[in-house]
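One chain of protein is taken out of this complex; the other chains stay put.
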Amino acid sequence: MKRIARAAYYIALWIVALIFFAPVLWIFVSAFKSKSELLSIPPKWIFTPTLQDLAQTFHTNLFLRNLINSVSISFIAVVIAIVVSFLAAYSFSRYRPRGTDFIMFLLLSIRMVPGAAVIVPIYLMYVAFGWTDSYVGMTLFYTMFSIPFSVWILKGFIDGVSVRFDETVLVSGGSRFQVMFRVILPQIKPGLVAAFIFNIIFTWNDFLVDFIVGGKDVTTIPVALATGLYTSLGVDWTYIASVALVYTLPLIVIVFFFQKYLLVGMTFGTVRGEV
Amino acid sequence: MKRLLKVLSVSLVSLLVVAAFSFAGGSKEAAAMTSQGGRVDLQGKTIHMTILGIGGWIPSRLGVEMAPIFQKYAKEKYGYNAEFSYQDAPFTSLYQKAATSLATHSQEFNIIISDSQWLGALSNAGWILKLNSLIEGNPTLSKTQWWDPIVQESYQSYPDYSNELWGLPQEGDVLVLYVRKDLVDNPTNQKNFKAQYGFDLPSTFEEYSHLTMDKYIDICKFFTRPADGLYGVAIQYSKEYDYMTGSLYPFIWSSGGQIWDYKTNAVWGVLNTDSNAKALETDVSLLKYAPPGDVDYGIGQVLDAFTQGKVATAWQWAAEGSGMITPQLEGKVLVVPLPGFMVNGKFMQVSSLGGQPWVLNKFNDPAHMQVAKDFMAWWYLPQTQMEFVKQGGNSVVKDVLDSPGFDNIHPWLRAYKYELTTEHSRDFWHVPQYAQMLALQQEYFTGYASGAYHDAKSVLDYIAAQQQKILYDAGISKIPPPTNIANIVAH
Partner (left out) sequence: MMDVLEVNERAAGGKRGPQTFRSGHPRLSTQNVARLLIVPVMLFFVVWNVIPVLWMVGLGFYQYSLTNPTPPKFVGLHNYLSLANDAGVWWSFGRTLLFVILSVGIETALGAALAFVFWGSVRLPGRRLALTLLFAPMVLTPVAAGTFFKLIYDPTFGVANYIIQVLGGPKVDFLGDAHLAFLSILLVDIWMWTPFMILIGLAALGSVPTAELEAARVDRLPFHRTVAHVIWEHGKFVLILGIILRTIESFKIMDLPYLMTSGGPGNKTEFIAITLYRDAFNNFMMGKSSALALITLMTAIAFTSIFLYVLHYQRERKTI
């Protein structure tokens, strides 16, 4: 009896997972359909998959360049953010300089402003600096965007690493630098991963900043998607589905492989073992 | 705390510096002035041009796709090498992209394909080049005759109906009616229709070009067969951009109404008439004969509905013709003018004008400006225009539209030619505040269409009052909004 209950329980869990995944699956499958098949009701479950549209996507609209833009800008921005945040988080955790709590709160307040609000002065500022349509401008903006969350998570984790570790290294003649990078850093891996994944999701999928402040050199996929939505043939459903498939897959893969760290990481340092 | 104060004071100083920077940006303009008479000699040079256009819109792209022809032409005639690249943005956000770039006085886009209603905003801000001298001074441009005066009025002039020209028509477009010829030609349908409604089911261009709205509604009713998955009409009511407005205006204009008085810039009392309220009601009444969900339809959805065989007729732009008539629908589609109304005993039919002018970035340096001007002149050469039409673009040049066999190049060209006149089409206002006016009325029109508001007249009253306020506050109109504006509410 217990076996059956357990099996039913497991099946229920899988059903829940599949329900959430269903729309995503629908989009992924649509990448292989022709437009008519996509729009047909009753929905076509069995159809002849066509790779042609998918392949087409890669050749049109500077897809590869936009993809590289997206990946590189997101990746570099988040990495810089984590490095910078790590330094600050260590300081907040160990030294508690005056105004720590206030600054932590201020950092969080950055995320509170709707994109359209923050982009107005950013846009005017970028124009004045000549940073529109530049990799530097885009990347650094996303870096700032990723700092608040990184600081919060990393501080939580560093708080959880006993001060004794620091002491041991310092007393035996090591530098602060060694403390941070040889001792603390390896112990907060889950925090690093969680910060990385959480922020990369946002920068990866952001539309507004790249649209307003970016230009033809730094077009990212979300902007390319919005642009390529309409063609003379109406809404290009297959295009959207293909791009969504290619663009979402890396994130899903990352979530799959780093899941353990992600789950621990989201505890903000209250747990160092398994979740 | 002390540290924070230090930080704040540093940032305040930087803020002032940066602010000074940006507000002083106007001086950069001086360098971009081009010489009026003399050509800039570009012998042996290579110039790279960028055109900003509508994402996924073939006529828009054609400017760049046909550029190699220009390249050869320019090399032979002027001795320079011109390379073109294309940048696009989603249609509904194209204005944002163009404006944010031009506001920085950047040369990012040398030529911009804009919508006709933006002429006011772009010229008022001082971002685009006034083209009068270019047109007068150029042999091709000065001699090119447009198909109808409405071309200049819509794609070139701001203020409306003046002689100040800011754009050149890249492509012409009008809202037309796509009809499933196979459905109206069908003998069974014809027999049943005659029996039910007492008149012949129209099946030719001539019949449709004199079709009144009440008869058209009968046709829609006839073809509304939900059980078969067929509906009478697909038409746009979406809030996005100008979708609902573009489809509503023909109802207003064809029934004798106006959306504003261009001479006095008055909206109040002009837009909110009982006749226009009736027009709005009639427009929304078509929802009964449209597929469920039509209330959210934009250009794309109307196209999908038509090409997937869900509707017998569709209100759609002529420029969408190649998308509307898919290979499966080849030969089965009749493209005709929109239905009209009887006004004071006369048949009146006015459609919405679409299409795009292109404008020249005022901040182009002399070299780029010269190439842009040469490109414009070349674009309107007869051979270029013929090629443009062949590849799917809608020309507005008289000689081209008059050329023998023009109507047969594409199925929609006959209706396009027919409507592209002052009598049969009209454009929106070109005022700089167009975006604000449009967003306002889109919200309330769609509110009415979706049932959030029930009284068409009150909706028009509200819109007219608010639009009058916008124009009055901006100094465009001397007529103030009604004094009781606070009490004018849509319901």
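Each chain carries a letter (A and B) given by its place in the written order, and its residues are counted from 1.
The working rule: a residue touches a chain if its C-beta (ideal position, glycine included) is under 8 Å from a C-beta of that chain, and two chains touch if they have at least 3 such contacts.
These numbers were taken from a predicted model, which means no experiment stands behind them.
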| item | value |
| --- | --- |
| Omitted-chain contact residue, chosen from B:P292, B:G331 or B:P404 | B:P292 |
| Sole contact to the chain not displayed, among A:S72, A:T231 or A:T248 | A:T248 |
| Sites on subunit A contacted by the missing partner chain, in the whole complex | 9-10, 12-14, 16-18, 20-21, 23-24, 26-27, 30, 39, 41-43, 84-85, 87-88, 90-92, 94-97, 103, 105-122, 124-125, 140-141, 143-144, 147, 149, 151-152, 159, 163, 166-167, 170-171, 173, 175-176, 201, 204-205, 207-208, 212, 221-222, 225-226, 229, 235, 237, 240-241, 243-244, 247-248, 251-252, 255-256, 259, 262-268, 270-271, 274-275 |
| Residues in subunit B touching the chain absent from view | 3, 7-8, 10-12, 14-15, 18-19, 23, 26, 95-96, 99-100, 103, 121-122, 124-126, 238-241, 291-296, 301, 304-305, 308, 310, 432-433, 435-436, 439, 442-444, 446-453 |
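In the analysis below, only the chains that are shown with their structure count from here on.
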| item | value |
| --- | --- |
| Approximate Å spacing (C-alpha centroids) for the pair subunit A, subunit B | 38 |
| Residue numbers on subunit B that touch subunit A, as the complex places them | 1, 3-4, 18, 21-22, 25, 50, 55-58, 87-91, 93, 96-97, 100-101, 103-104, 106, 108, 299-301, 303-304, 307-308, 319-320, 322-323, 326, 392 |
| Complex contacts: residues of subunit A adjacent to subunit B | 36, 39-40, 97-99, 102, 123-125, 127-129, 132-133, 211-212, 215-216, 226-236 |
